[in-house]
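Only one protein chain is missing from this complex, and each of the others stays in its spot.
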Amino acid sequence: MQSHQFENRFQQKIDAETKIEPKDWMPDAYRKTLIRQISQHAHSEIVGMLPEGNWISRAPSLKRKAILLAKVQDEAGHGLYLYSACETLGIAREETINDLHSGKAKYSSIFNYPTLTWADIGAIGWLVDGAAILNQVMLCRTSYGPYARAMVRICKEESFHQRQGFDILLTLSNGTEAQKTMCQDAINRWWWPSLMMFGPKDSESTNSDQSMKWKIKRKTNDELRQQFVDMCAEQVKVLNMVLPDKDLQWNAARQHYDFGGIDWNEFWNVVKGNGPCNKERLAARRKAHDDGAWVREAAAAYAAKRANKQEIKAA
Amino acid sequence: MQSHQFENRFQQKIDAETKIEPKDWMPDAYRKTLIRQISQHAHSEIVGMLPEGNWISRAPSLKRKAILLAKVQDEAGHGLYLYSACETLGIAREETINDLHSGKAKYSSIFNYPTLTWADIGAIGWLVDGAAILNQVMLCRTSYGPYARAMVRICKEESFHQRQGFDILLTLSNGTEAQKTMCQDAINRWWWPSLMMFGPKDSESTNSDQSMKWKIKRKTNDELRQQFVDMCAEQVKVLNMVLPDKDLQWNAARQHYDFGGIDWNEFWNVVKGNGPCNKERLAARRKAHDDGAWVREAAAAYAAKRANKQEIKAA
Amino acid sequence: TTQLLNYTTHLADNTLILAQRSSAWCGHGPILEQDIAITNISLDILGQARNFYQYAAQLINQSTNQPINCSTIQPATEDALAYHRDSREFKNCLLVEQENGDWGKTILRLFLFSSYQYLLYEKLQHSNDGQLAAIAAKALKEVAYHVRWSSEWVIRLGDGTGESHQRMVNAIDELWPYIDELFINAGYEEALLEDNIAVDVSALKEKWFEKILPVFNEATLQAPQNMFAKTGGKQGIHSEQLGYILAEMQFMQRAYPNSTW
Partner (left out) sequence: TTQLLNYTTHLADNTLILAQRSSAWCGHGPILEQDIAITNISLDILGQARNFYQYAAQLINQSTNQPINCSTIQPATEDALAYHRDSREFKNCLLVEQENGDWGKTILRLFLFSSYQYLLYEKLQHSNDGQLAAIAAKALKEVAYHVRWSSEWVIRLGDGTGESHQRMVNAIDELWPYIDELFINAGYEEALLEDNIAVDVSALKEKWFEKILPVFNEATLQAPQNMFAKTGGKQGIHSEQLGYILAEMQFMQRAYPNSTW
């Protein structure tokens, strides 16, 4: 069978909504795209632990502390699922992680913004997890089986997180003047970066068409972004807060909310490493990894010793 | 002239209240005693920066923060005077400091107690500096010239510190219930360790007699301790607080306050290194020294380069 | 009831401070799976703290006098107790407030403390105080897992590489002075022994060594002899660390009093 025949068969499967599994033939570009996307997604979960982790020690009540701890732990779990999904494509976790630490691999730029107040934890839950979910719901039907299945597990937890985040903001919005101010301020700071999470405009997104054809993605960046705006524009009313966009308004003709222009300059700056916390985030991950080297070595040495002993016993 | 003639002359000078100066002949034991005592005193100033330094970042008002910073800085200055006095006896500062870090040299055990509340800063000023002053006032007339002169400078500042400490407590004692509780609690915790600062009872103090004869010391441990008790027993009334000693009472016959027995067991334990903070204090000093190694090396290297350049210029 | 309140607060403080320390690993662990594990354990311990504080708050609200100084907050709540007391009112053992240090020290602290906790809760589940008994019974299963997990790590690191062994030796050296305090009854414990409410911790020491030593042995580690004991935490006399822990932990409640979160 010739290469283009494999390719045809592969595309037929995709078109027939048959999941691609690890041992199936797949085009190199498909594999590469998936590795890039899944590992980027995994890194985002892991780096995403940092901005929220920043408030674990200072959570304002024991209940919120417990919820936050559980949430950040869930993100570590998601990272684990995704690194595993990535490994089914033939790339070891260690290598994937090295790419993060070397700066070769990216992660979601949203996590390069600082969490400055407790309300930011609410805003991340509501907006950042909210944006992530729209993406992830779509990915539950992505064409690569292990990725899709990881997403199904992740989605359940994420929507829980989003509700918790909204609940933090709702509590603040019913609280003291200082709490209300804090709530609106967090929404102001997280709104635009959240919109950027869906990536560049469709007209400027290079990978989009092929990903759509392979059904890795099923909606375009702009479609998802519009869905997100429509959703938040309604939810923010429950909070008695406003989204920081004076151009935001319902468009009856489109049956969608119109919204203002995104500062793509800022977006690309943060992607390039010049966000407020890019250095800090990577430094924190590298430090955890470096500080843990002796632990991993010890665990490996111990495992080897044990294996050795058992061999001797067995002999 | 034979050795015992030198000794006689030396003792005559002492008896005539003539100060011994660095270039004068002195018995080895006198020199050693002084090195031990002055360096111990210098170390106490330096280590003593730590418990108070612990509250610089958390001082409850800007004014108190400034006063505390200035005070701890003064202690560094005192350390400097004393290391210099020590150097006149032929021992380099670096060596003296190494003896501290190796655990060979001692410092006042009082600094091995933790500063747990802001009131401790007041209690240290009032009680610890108060005890130190009695000792130091006596040392202004000590027989070794450089030591005596250093003490004159130090004493002026110390009595200022003591007043500041008392003022902290006075403010607390006129404050809220929580502040009053904090004030009494600090006095409770610092009283007995302060009494221990004067050293073992005369009957058990090994070096005392010789030091008295050489007029290094001019009062015994027990004399100074009694003087301290008499002083504090009156001052504590101004604070409307009590000293934590149920045996404390005025003895009209002695014209002194009687006071309860000291827990010498605790005293020796702390001296031996088993106080609450012995490890922490030494570790902090060692860390400062080790972390500063590259700075000292760089400064030396730069100075050498400059000297070299100037030589070349001069040539 | 003041003694019962003090005792319950002591149990609560032990767990809160340990949870606060341990949870600092979240997002910074040496291995992703272990990051998850230590966070899970922190969550368990925090849950125990909440149960104890809730009970303590109940005791305060039922009593007519208020023996614990959290006067600004009425009625007492778990948060009032956790966030509105200063360090002199905290009654946790010194062991749990010690700095995390490296992974080995954190693991060792957890191993030493949860081994103690296991023996404690095992007895406490039969306390004549029904609430304490119920909390202990529920927590016992969690603690059994903490002991198992941490002991496996003690063995792995003790008998791992030369470096990991040395780090464990150092950790033991740093933490050992805080062991004795676990087994010395405070006044509030003494007072509750007769009615079989509190556990006599002095009676747990031997059993504790029986749990610890085999693990140390397998880990090729040794328990130090006769190290000087540091005590005071159970009476509110802490190391200088605790003040910083509280300043950070309590900031929100202190800065924004009378707010709902």
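Lettered A, B and C in written order, each chain numbered from 1.
Heads up, the rule we're going with is that a contact is a pair of C-beta atoms (placed from the backbone, for glycine too) under 8 Å apart; a residue touches a chain by one contact, two chains touch by 3 or more.
Being a predicted model, the structure only gives us computed values, none of them experimental.
Engineer: Relative to the complete complex, which of the depicted chains are touched by the chain excluded from display?
Structural biologist: Among the chains that are shown, those touched by the missing chain are A, B, C.
Engineer: Return the single residue from C:173, C:206 or C:248 that touches the missing chain.
Structural biologist: Answer from the full complex: C:248 touches the omitted chain.
Engineer: List every residue of chain B that touches the chain not included in the displayed model.
Structural biologist: 46, 49-50, 53, 56-66, 69-70, 72-73, 76-77, 79-80, 83, 118, 168, 171, 174-176, 178-179, 284, 287-289, 291-299, 301-302, 305
Engineer: By the contact criterion defined above, which parts of chain A meet the unshown chain? Give residue numbers in ascending order.
Structural biologist: 51, 54, 58, 114-117, 178, 182, 185, 189, 269, 273-274, 276-277, 280
Engineer: State which residues belonging to chain C touch the missing partner chain.
Structural biologist: So the residues of chain C touching the missing chain come out as 86, 243-244, 246-248, 250-251, 254-255, 257.
Following the convention adopted for this analysis, only the chains that are shown with their structure count from here on.
Engineer: Once you've mapped the touching chain pairs, tell me: line, ring, star, complete or other?
Structural biologist: line
Engineer: Distance from the CA centroid of chain A to that of chain B, rounded to the nearest Å?
Structural biologist: 58
Engineer: Name the residues of chain A that each touch 2 or more other chains.
Structural biologist: none
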